[in-house]
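As structure tokens, the structure follows; a few thoughts come after it.
The other protein chains are all here in position, but one chain of the complex has been omitted.
Letters A and B name the chains as they come in the text, with residue numbers starting at 1 for each one.
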Amino acid sequence: MIDMPRLVDQSCHGVLRTELGLGTFEAHLGPSGAPPASGTTFFDTQTGFAVRRWCPPLLGLEPHCPPARYLARRRELGVAETGRRLLRSAGIATYLVDTGLPGDLTGPAELAAASRARAHEIVRLEPLAEQVADTSGTADAFLANLTEAVQAAAVRSVAFSSVSAPRCGLAAVAEPPGRGEARRAAGRWLARRTAGGPLDDPVLLRHLLWIAVGAGRPLQLHTGDRDPAVLAGFAAATAGLGADLVLLHGSPHHRTAARLAGAFPHVYADLGAALAATGARAADVLAEVLELAPFGKLLYSSGARALPELHVVAASAFRAALGRVLGAWVLDGAWSRTDAQRVAGMIAADNATRVYRLG
Amino acid sequence: MIDMPRLVDQSCHGVLRTELGLGTFEAHLGPSGAPPASGTTFFDTQTGFAVRRWCPPLLGLEPHCPPARYLARRRELGVAETGRRLLRSAGIATYLVDTGLPGDLTGPAELAAASRARAHEIVRLEPLAEQVADTSGTADAFLANLTEAVQAAAVRSVAFSSVSAPRCGLAAVAEPPGRGEARRAAGRWLARRTAGGPLDDPVLLRHLLWIAVGAGRPLQLHTGDRDPAVLAGFAAATAGLGADLVLLHGSPHHRTAARLAGAFPHVYADLGAALAATGARAADVLAEVLELAPFGKLLYSSGARALPELHVVAASAFRAALGRVLGAWVLDGAWSRTDAQRVAGMIAADNATRVYRLG
Partner (left out) sequence: MIDMPRLVDQSCHGVLRTELGLGTFEAHLGPSGAPPASGTTFFDTQTGFAVRRWCPPLLGLEPHCPPARYLARRRELGVAETGRRLLRSAGIATYLVDTGLPGDLTGPAELAAASRARAHEIVRLEPLAEQVADTSGTADAFLANLTEAVQAAAVRSVAFSSVSAPRCGLAAVAEPPGRGEARRAAGRWLARRTAGGPLDDPVLLRHLLWIAVGAGRPLQLHTGDRDPAVLAGFAAATAGLGADLVLLHGSPHHRTAARLAGAFPHVYADLGAALAATGARAADVLAEVLELAPFGKLLYSSGARALPELHVVAASAFRAALGRVLGAWVLDGAWSRTDAQRVAGMIAADNATRVYRLG
């Protein structure tokens, strides 16, 4: 009933290049890091069931076939051919690839080639700052090099991303640290850091976010399991400065994210990753996001990493959910079909094309 | 299936007296103050779509006609005739009008006449206190005049309202400030204030809320974008004192508001404004409110301001949502039809009639 355009995936990662066994595959279905509880498996989750719903048919198997059978077929085809078959069926026109994750993942160009799509880079701020620290001798040099590195990254990429926004005290102090405060923090951090050590100083993290805001590119903020309401002060402080803020991964706080997108002109809300994680519930979660957010402020993403199956699941769940929710509103007379079609295009691709200047 | 009684709108505002262009009209569809983001419009929101669903037919146009066409028809009829047509079709028996907003809005008597309904006044506390400050020379005079003004307002109005409850530190200190503390706060505030300046001192705001509690009228608390859980301590401290608390505008925190209404005998939850803002999702939001709140503790309102269209949308969305949700439960055997009819009457009008003594 609603024609679904090809998607712009505004936040994803590359896929693994190596063959995977059942256990390694399963590990990528759960939250990163933690193993499944004894007696349980990550296949028994909405994500696991969604993979078994959408992916086996793309490799010539029946939906919901057992995991071991699916993995056997995957190995039979090989990781490269599996990746191509899955990615090319996902209906993605453009990937915005966050390259800041560790691990042997394909980069934007390789993902684009495998998918027959376009790809652009998103630069993650924390690893960028850590690389700068590895080659900067003093606090002053570090701060100067950091600004330069962020400005250089703004030229080659379409956006920045950060995972530390909920952890750097923005709820208490939204403003940028002063020059002296940043310098002292840099001195302390460099002194206790060994090469490769993570950026964990709240003052420096805040300083880094503000440099990125100054660079004018959209800034994607991962809110993890925190309520994005903690970012309301930062949103107020950055209003009118020219950089858009994009709230990522809000579930179960997607309604708060949608409300912030309604309250601040420069704040946008992501909705794809929440849908990918909730599987059979994707239409319900999508409908909740559509309550308070203006329709021009919502952006599709997959948040997929490592497995091409996660790219497929996110896109399939999103398309099915959007068609179901908007279709029901049209049938009910709440929306016109013309409006529904227009809003589908906005969320699927047009909003991202405008915000990231992809046109 | 469920007969819907005429409504008591327990919290609304007057409408504008001036003709509106497309841009001015659109501004009233968004959150107050912020403009729409570049490349977007507030017509592309649930509120905007709901206006285009419910209002054009009342002015002789087809549903979902383009905004420009609707605005042209509106100007053709004139603002007064448009207001009468819209308001008289909204099915409101009684308006409780919060007169504390700035701008050239119709008062209770004018709204009642345009709508062929009754109207009562709700006095907003903050502007009342600011008027008192404009004419009080000393801290002592201010505090004495303030108590007198609140008591006088309690005689002519049916309730008080306040927008500062989430901002005056109630989560930390629920109790009223002591006499000396209030006096020092009044002295400090008056000394730094110029005429017309806003009441922004947390101690005085807390003092003001407690004077209102003492006056015995229901006290409506706008919680804005905050979780009303921050008011749990204030609810506990005011239990049994005789004044009811009514939590307004809870979305997306409507479930927390409903839970508080269940936990405290003197706490009530509003549900109309959340429905008006969520349009096609109104039935789902209403159903969530009906989970934890006792049915005798829920009150319809529109929260409408400036545009008579918002009065229409709130009432239409509420009636459609209530009919759909309760009707489905009756069909399912979960509720009896008799109970559903009775609960519809309670939420639409009877609870408000009891709480505000409108009988």
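List of remarks:
FYI, a residue touches a chain if its C-beta (ideal position, glycine included) is under 8 Å from a C-beta of that chain, and two chains touch if they have at least 3 such contacts.
Predicted model, so just to flag it, every value in this text is computed and none were measured.
Of B:Phe264, B:Tyr300 or B:Tyr356, it is B:Phe264 that touches the chain left out of the display. For the chain left out of this panel, the touching residue among A:Arg118, A:Arg281, A:Arg337 or A:Arg354 is A:Arg281. Only one residue from A:Ala37, A:Val155 or A:Ala172 touches the chain missing from this view: A:Ala37. Contacts to the hidden chain, counted on chain A, fall at residues 30-31, 34-42, 44-46, 49-50, 52-53, 63-64, 225, 227, 251-252, 277-281, 284-285. By the touch rule set out above, chain B reaches the unshown chain at residues 229, 232, 255-256, 258-259, 262-266, 287-288, 290-292, 294-297, 329, 332-336, 338-339, 343, 346, 354.
Here is the rule we go by: only the chains that are shown with their structure count from here on.
The rotation relating chain A to chain B, fitted on Cα atoms, amounts to 120°, rounded to the nearest 5. Each chain gets a centre from the mean of its Cα atoms; for chain A and chain B, those two points are 37 Å apart.
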